[in-house]
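Take a look at the structure below.
Note that this complex is displayed minus one protein chain, with the remaining chains in position.
Chain IDs A and B follow the sequence of writing; residue 1 opens each chain.
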């Protein structure tokens, strides 16, 4: 397991093709994740993500067609709160950590795009 | 002006300060209860010790001297009035900086939250206060709990008291180093893939990841919500058990909190210390060992297994075939959840804001802030998670990882039909050198190879020191795993093993920690 995971060379994981992450793809991901990455980071991350994905893609080797996915570690359902108002934060507390505030509101830079 | 001071054994002519800081939490609790010492004295001793060794260790991001002494005074007053809040009332503790505190900053080791003081206490924080535990401060960690070495802290690395050129583990390296450097008798960690147990292993301390849902996550700044779990860290199994009972229990503010009685872990630790493991079935996980594991670690592990057999346990080998896929599943699930959890750090409502010069848009300011505020490991994981959740990749990555999670859980279930607890080394190697794995993320990730399956399945797991590796003299951890909500089994087996180990090795392992240079 260790040697396999350590293997940073070309992918030798049998039939499974692992996509190579390009610089462009890293740039796209950074855009989705709102990270203004630098040019040199693009290269570094492209290389590192490739190695990591190469390794983690092993999960694909497990034939798991009829295996249900697990999203939660505890098998609990129906956890609800009663519809009763609870004290929250005061306006001062809410705004205390704000980088900027105005008229008791959070002041943010102008927004370019319409709401999704 | 420097001199040396030991944190350790009773024979080295310590000052009063060392006499107090050398005690276990259970011993301190007994002395406090007997009125032999006050919480203020204990707290001062620890604050002195922190002042002395922090330059060499850097376990803390924030030390709250005033707050700690005020809490100590309250604990003393309450005790004098005959109403000590708990067995641990007046005992100091170091809190990982990932749990919110309304009177101290909470930075998660990130520039993003530098100077941010939350407007609320985490449930763990609240329970500690209610128990009269004295909060000394907040401990260093890998940024947002992502890492295995505490090198990813934006505020500089923490050093391992066993060898200050080496890492103290991560992400909770601050908490484990504080224990090993005798800067606190108790600490809180959080464990998403091993961040309590692996630091415990490499610093010769005890760390427990309770059953998922056993301890509330309310106020635990999320890294990977379905894996994160706060837990107790101590220098002994009993200390961890005492702390476990303070912080565990159902919390209506955490929907994933288990609504069931807390396992009787203190009683189990005391029972275990009697040293009888007859009737206990122990399974050695075949997949967690062998090739790729440091020789000294393997020898220490085999000696520990022999010790368990000598205590009367019935030891068998069991196979958990899907554990081999645990690391892959983890490095898909955790980054995916983190990419979403960390989206809230956007410079709009709190925390860092970069580049707001009046001309830039909110979108640009968000991107510039996140670029400047997150370190490389956090960015790497955010991008990995963004990728794994993307349409077109979801099924092959995130979806498949969730299926592996099911298979690993089934492996555990099958194993626990045969045995009461499972054991393995906690980590494949002893503490590596600072800087050694920084450039190679995949190498770094291997540190959590053995601990990850329990996070994926949500069961309880502990690391207890098994001695020093014979090749480098560094601590090795024995991992004990129990079924969900059977946390008490960890403490019974852990305490029995600990007592036998100390007897065989001629004293507590932690007392063999080298002397630190003090300021």
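Brief remarks follow.
One rule holds in what follows: a contact is a pair of C-beta atoms (placed from the backbone, for glycine too) under 8 Å apart; a residue touches a chain by one contact, two chains touch by 3 or more.
Simple rule for what comes next: contacts and distances are computed from a predicted model.
Of the names listed as "Aspartyl/glutamyl-tRNA(Asn/Gln) amidotransferase subunit B", "Urease accessory protein UreF", "2-oxoisovalerate dehydrogenase subunit beta" or "Cytochrome c oxidase subunit 1", the one that matches the UniProt record for the absent chain is "Aspartyl/glutamyl-tRNA(Asn/Gln) amidotransferase subunit B". Screening B:256, B:429 or B:454 against the full complex identifies B:256 as the residue touching the chain left out. Touching the chain that is not shown, out of B:25, B:72, B:93 or B:122: B:122 (per the contact rule at the top). Of B:113, B:202 or B:499, it is B:113 that touches the chain left out of the display.
Residue in contact with the omitted chain (choice from B:220, B:368 or B:496): B:220.
For chain A, the list of residues touching the undisplayed chain reads 32, 34, 71-72, 74, 76-91, 94-95, 102-111, 113-116. Not every partner is drawn; the one left out touches chain B at residues 99-100, 106, 108, 113, 118-120, 122, 217-222, 224-226, 252-256, 336-337, 339-340, 343-346, 348-350, 358, 362-363, 366, 386, 389-391, 394, 398.
As a working rule, only the chains that are shown with their structure count from here on.
Separation between the centroids of chain A and chain B, computed from CA atoms only, is 24 Å. Of all residues in chain B, those touching chain A in their complex are 116-117, 119-120, 212-213, 226-227, 252, 255-256, 258-259, 287, 291-293, 322, 324-325, 327-329, 331-332, 339, 343, 346-353, 356, 358, 360-368, 370-371, 374, 376, 379-380, 382-384, 386-387, 390, 396-397, 399-407, 409, 428, 440-443, 445-446, 449, 456-458, 484.
Here chain A touches chain B in the complex through residues 1-3, 5-6, 8, 21, 25-26, 29-30, 32-38, 41, 44-45, 48-49, 51-53, 55-62, 64, 67-74, 76, 79, 81, 89, 93-94, 96-100, 106, 108-113, going by the rule given at the top.
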